[in-house]
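A protein chain is absent from this complex, but the other protein chains hold their places.
Should a chain be cited, it is by its letter among A and B, assigned in written order, with residues numbered from 1 in that chain.
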Amino acid sequence: MEQFLQQLASGLANGAIYACVALALVMIYVSTDHLNFAQGEMAMFSTYISWQLMAWGCSFWVAFILAVLISFCMGVFIERVILRPLHHAPVLSIVVVFIGLLAICNSMAGAIWSYLIKEYPSPFPKADFGIAGVIGPHQLGVVIVTLVVLSLLFVFFRYTPLGLAMRAAAQNPQMARLVGVRVDWMLALGWGLAAAVGAVAGIMVAHIVYLDPNMMGGILLYAFASALIGGIGNPGGAVVGGFIVGVLENMVAYTGNMIEKITGIYIIGNGEKLTVALIIVIFVLTLKPAGLFGRVVVKRV
Amino acid sequence: MPALLEVKGLKAFYGQTQALYDVGFDIPEGGITTLLGANGAGKTTTLRAICNMVRTDGTVRFGGEDITRQATEEIVRRRIAHVPEGRGTFTSLTVDENLRIAAYTRKNKAEVDAERERVFGYFPRLKERIQQQAGTLSGGEQQMLAIARALMLKPRLMLLDEPSFGLAPLIVVEIFRILRRINEEEKVSILLVEQNAALALDLASHAYVLETGKVVMHGPAAVVKNDENIRKSYLGY
Partner (left out) sequence: MSMFPKKWVLPLIVLAFVIPLLRPLMPDVISNYRLFLVSTMIIASIAVLGLNLLTGFNGQISLGHSAFYAVGAYTSAILMDKLDMPYYATLPIAAAVCYVIGWLFGKPALKLEGHYLALATFALALSVPQILKYKWLEDLTGGVQGIVLSKPEVPFGLPLTDDQWLYYYCLIVMIILYWAANNMLNGRSGRAMMAIRDYAIAADTMGINTARYKTVTFGISAAYTGIAGALSASAIAFVAPDSFSFFLSIKFLIGLVVGGVGSLAGSVVGGIFYVLVDNSAQALSLFVKNDLGVQFDLSAYTVFGILLIALMYMMPTGIVGGVYAIVQGLRRNRRGATTGSATSPVRDVAANQQRP
């Protein structure tokens, strides 16, 4: 029972990470109709920036905040400079550009900081919290930080004028212009926020998976699966989807381990995580493209 | 007194297709002008061209300043409100949010709140449905919301694209009555595009008739309304 709870807690912690990245993906999708394939690598790059800041002497949380701010600026820059001229380009061009971004982020991280796996510190004290043996301090910290960030975003979008303007611009850009909203800047802001949220996810997960340029590949795939499960246009759904996928992933691995322990037969375990994500992605895309909470978009002929 | 809106030699293009060939008119300050014509004559395109939502050529001057090449959102910030065809309400935002978004560019909170009360004075029905999602409102209520939202921009000029479209006659009459009040009490000049020529000519003081992208005739609304020849040739009744 205790092991089950541990896996559940671990699943929630992983789910929190997936929820963040999935939210970033959905934010960009909702405002631009594009899937940001480079989201994972951007988050990884941001994490390296925070690592570098700490190497230069900053404390963890200072490095965290600075890295998140820098990532925000990077996101705005990418949207304004690289993506803006391609607003009306064919889908293939846009996908190609995203892959290009992916390649640049990944290879530059490897070039600057090498491909050696690095350890990444956890800001959460190593003491037990009285929930000893079930959830570790870092995992608990991850869930709390994630929930704080998500709440801040929710409040921002729901209750501030700028958040309202961004929602309007995402929903109906033409009409938003007609009420005076500078839609182009709203898109850039959306990208900045998405990059910032991705940075939070990367920094939180680095302690668990260790810092290396390829650390976010699998996480990105899981984030896509989460976003699809929640309904690709639904930010709340993406968050719920993230937690579902996180728990599901751990349950599958746990079940596989149990089966192996009992019967000695290995069916599935930690080495098949990406395959599971692939199956989820294909499944949702082909059978229920609207996910749990999304709406099916009818193509106007 | 210089006209509030001066349009000269306006051409407009959708991609490679030319939709307006040579449109020119003046909107005086404080008046209601209507743009009439058959389907496809270019009425909607003219309103879009004024807001630079389509590729244009020619000159558009507002309050003496050339706004031809400005971005749509900058033109709107000069206090031209465009109520597009199909209302253009943000359907998944509430009535309240639709009104707030229009006040996005305005800083003075007290002024904005007072404005809201005035707007609810014209459209009490909207006040009843303030937390309702705009997409669930009836057609007439959505049109009212679109006009109310335009009012929140505190416009000097309101462009209305077929406000009667798809609405029951009684609602249309009510809306047009409110438009007259808005024109008189808020001092908002109106440029009205309408298929329903009779109603439009009742409301407006001046009329322009468009045919295949050109202005073919214009005159005081009363004259146009009573001239049978004009009505038969251009307006179909």
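The rule is simple: contacts are C-beta pairs under 8 Å (C-beta built on N, C-alpha and C of every residue); 3 or more make two chains touch, one makes a residue touch a chain.
Owing to the predicted nature of the structure, the values given are computational and were not obtained by experimental measurement.
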{"item": "Omitted chain - touching chains that are shown", "value": "A"}
{"item": "From A:26, A:101, A:135 or A:149, residue that would touch the chain that is not displayed", "value": "A:101"}
{"item": "From A:57, A:85 or A:264, residue that would touch the chain that is not displayed", "value": "A:85"}
{"item": "Absent-chain interface as seen on chain A, which is shown", "value": "33-35, 37, 82, 85-86, 89-93, 95-97, 99-108, 110-112, 114-115, 217-218, 221, 224, 266, 271-275, 277-278, 281-282, 285-286, 289, 299, 301"}
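The criterion applied here is as follows: only the chains that are shown with their structure count from here on.
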{"item": "Chain A and chain B: spacing of chain centres that average the CA atoms, whole Å", "value": "44"}
{"item": "Interface residues, chain A side, partner chain B - complex", "value": "161, 164-165, 167-168, 171-172, 174-183"}
{"item": "Interface residues, chain B side, partner chain A - complex", "value": "51, 53, 71-73, 76-77, 81-82, 84, 88-93, 97, 100-102, 104-105, 149, 153"}
